[in-house]
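I have a structure I would like to understand better, so I am pasting it below and will then ask my questions one at a time.
Only one protein chain is missing from this complex, and each of the others stays in its spot.
Let's look at chain A:
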Amino acid sequence: MRRLFLLAAGAAALAMLAAGCQNTVNTLSGGPEVSQLDLQRFSSDSFCRDRLAVMSVHRSRTEGGAMKLQVALRSERYGFFPEIWSWFTGENPYYINYRVDWFDPDGMKVASPSSNWMTEIFYPGETRYLQSVAPNSKCCGFMVSLKEKND
């Protein structure tokens, strides 16, 4: 009976540990130019959240009237020890996948090739600029998704 109780307690402790490891908040950190409102337009897995920071979010209009988006992302893994660790774990360079979903004024997602996962490569401390053009001039909302690339 005592053994059964110990087993149950051990399982409960393991479950609590696992729950503690689960990140339910996936907000990326942002640079001084980036508002909290803009950060809400990003979703990320916990790996990218810990390794990348959103440095800027810029919007403009193309000649055809469609919205153009540019996001600057910086690799936060730089410095001697982080780079040694990245080399050890095979994350130098660091491969991510990203996609941009576009939405019309009613909040409906508009099908676009930018909704396919695309690959980007980051070297330690490097800033990369992801760009996307809305599929039509009616699109006014976007969502950027990031995840670590697994091969």
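Here are a few things to note about the model shown:
The rule is short, and it goes like this: a residue touches a chain if its C-beta (ideal position, glycine included) is under 8 Å from a C-beta of that chain, and two chains touch if they have at least 3 such contacts; residues count from 1.
Definition applied: contacts and distances are computed from a predicted model.
Taking the options "Histidine kinase", "Penicillin-binding protein activator LpoB", "Roadblock/LC7 domain-containing protein" or "NADH-quinone oxidoreductase subunit L" in turn, only "Penicillin-binding protein activator LpoB" matches the UniProt protein name of the chain that is not displayed. Listed residues A:Ser29, A:Ser46 or A:Asn136: the one in touch with the omitted chain is A:Asn136.
Contact between chain A and the unshown chain involves residues 62-64, 66, 68, 97, 99, 110-119, 131-133, 135-137, 149-151.
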